[in-house]
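Missing here: one protein chain of the complex. Every other protein chain is in place.
Chain naming follows the written order as A, B and C, and within any one chain the residues start at number 1.
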């Protein structure tokens, strides 16, 4: 079998004229009076593109990790590089609308969350806030993601023959998404054990989260806590005690689905949180943030 | 597209005469002076087939769950049925050679372990025995298995279109394999949280096991503990600190591969244990047990 | 690993009230003054449900094979059963809008085409009609389909472990979809060789169609022939000579994509035709037919 030539472009039908493209420059942004710019680049690129677009009058929604952590020190530890725009770092809103809706509405710069932290924070913070978790015993978050999370650049690790009929673990306890969870669910590093795995599927994240209840509780109490917290949040869906959907339920949607199992005698609880890493974990959430920033209904184009 | 007719048999080449089959009866076993009988049936079938084959003079290696738990009470709780052969239940050797080699050698009846408990016990018991685990904080075992673990009987849950590009969780905290781990790693139920997941692959189990060290430790100390424990056990392979293989490394082999990651400041440890559920988790381990029972070298036909 | 219980229903979020369901009876159809009824049942069921719904005043769009062939004789040969509604057989419109748009608009009963014939007829008939094909040399249609084409009923043939990392051929030269192509592209059986294959994917059909040109031709001439034929048909997309998309291009769409390769010295031509078997090959085409029957724009809800 011979190699086929490698091209970034997919074949286009004859009648397809393609989309109009505005050149990606600050001047073009200014001339076109762009309302909003989405950045989906490496952190070190996004970091330094952002100021120019803001000065050009556009709101910026950045999908990289450049503006997700609150301090330059934290950025340096996890991204192994200095942060060169620390003023903007302090200004950026963390784009998880279920937590920071009002702040996002008035932000110039929204930092779209990582895919793993989106599923983790939505499951963990309401319980921490309600005092339901025995933090001393620690929370384990065992996360599994589809391959699209690794980006489109060809790599041996994401080659078909390496991934099919396979499953692997990576970034055990040291994934750079960890601090996003600590920061937004108010946890200490010692309290939160996170490990990532690569699923042989295109898209979807499922996180199995283990903890002990701080006092006698029930699946119903945990679910009620979520329902109260997510009132008015159209993209979090809850299930009856013991019921957990599979990834097919959330793929190609902007939903985060959460299921709960609780063992009363031992106070052990398992919460399962599912999203599509490309939608609620990336582009969908970016649109949700754009809706807030521009004053549209939060679910516009997403339901 | 129309349905193709459903048949249990695969097409056979013209030159293939097939294997000789001895009818599966006690008389045939006696007449053929069978040395050993493998039972791969439902627990309630295996339970009552076993005495007849033993009386016919054959050693029995049972791959069902019928003889894995030590007491009728425990069997009733997890299998929701009375055990009708409690004398044999007490007699059966648990067929994990790495733990019970000598006992298996002299057994008439060997109970081949479940697939999940094989990977879990091999990873957990040496650490419990060495006192390395903070048992009060609990052990989390997040287990993922390929579809062949569910058997060959057609079912919507294992249909291609339900499984492909999907991932799901099941038996959260209440899988019937749990007591096999408690029993053989000397754990209490409250100390061990186990959840199973269905991978969109044919074969392989990966378990990600989280715990806290009872005192300051290191990946090296944990690995050394395993190396000492598994001296003379050819089917457990260890890796350097932080190195963990993927399922391709163990598929179609009788190996159990174990990798270790340790975070010193917080004493958090993650151990990853991998097997092929059809080999070390089933048929391969059965052959390993047969080798012991019949006095062959333990690795015969398996390396 | 233990069996999970088998259920037809997927888990539903708590806030999901489900869809309103009208009981599927003739009386209910009458009472509800249903405009249209879709039948997705076995041919022998659809055949005899149809008259009742027609009498109740509903238009019927039948997705089974019951009304696809024009004569009871032909039905008997390929479906191995007598046709019990031969008057309706004669009346039914064949629901391929690109060929029979006007007839469908005024039909009471539309017979939605098979998935394989949809891709085949759209590729073949324009060329036959234009006299471009050397019919004496024969046309080969090598067809490959995703597993959803076999329906949702659990079967060993569509079990995950049988399909993954596999590929197989079936219904060689005798698939019951063959007469739909003969009938609608005006071919004799001897002129058309069709073989089906099962792809290890959920959805999508790709047919590779081989023929010789009746006279010196070119890829451009073939493409022009299609473009003229499909003027006003929004769901057929054509590609430049030698360009052929993959199944990702048509999945989850109602498009039929067609690519062409031609070898001038030998007059050999290859046409590749792609659809999603669940959309243009089934439900999408049914909606397209409904749009015509009810007087909506043909593409409503589909583009």
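Worth a mention:
Methods note: contacts are C-beta pairs under 8 Å (C-beta built on N, C-alpha and C of every residue); 3 or more make two chains touch, one makes a residue touch a chain.
Just so it is clear, the model here is predicted, and its values are computed rather than measured.
Touch with the chain that is not drawn comes from one residue among A:56, A:115 or A:260, which is A:115. If you put the hidden chain back, the residue from C:37, C:244 or C:302 that touches it is C:244.
For the options A:158, A:218, A:253 or A:266, the residue in contact with the chain missing from this view is A:158. Only one residue in the set C:74, C:103 or C:193 touches the chain that does not appear here, and it is C:193.
Note on the undisplayed chain: of the listed residues A:110, A:196, A:209 or A:238, the one touching it is A:196. Contact between chain B and the absent chain runs through residues 10-16, 164-165, 223, 227, 237-240, 243-245, 248-249, 257, 259. In the full complex, chain C touches the omitted chain through residues 137-138, 140, 142, 144, 162, 164-169, 172-174, 189-190, 193, 195, 197, 199-204, 206, 208, 210, 212, 242, 244-248, 251, 259, 261, 263, 265-266, 268, 270, 272. One chain of the complex is left out; on chain A, the residues touching it are 1-4, 6-8, 114-116, 145, 147-165, 170-171, 175-177, 196, 200-202, 277.
FYI, only the chains that are shown with their structure count from here on.
When every chain is represented by the mean of its C-alpha atoms, the one lying closest to the mean of all protein C-alpha atoms is A. Chain A and chain C carry the same sequence, and matching their CA atoms takes a turn of 180 degrees, rounded to a multiple of 5. Chain B and chain C have CA centres that are 46 Å apart. We define each chain's centre as the mean of its Cα atoms; on that basis chain A and chain B are separated by 36 Å. Looking at chain C, residues 164-165 sit in touch with two or more other chains.
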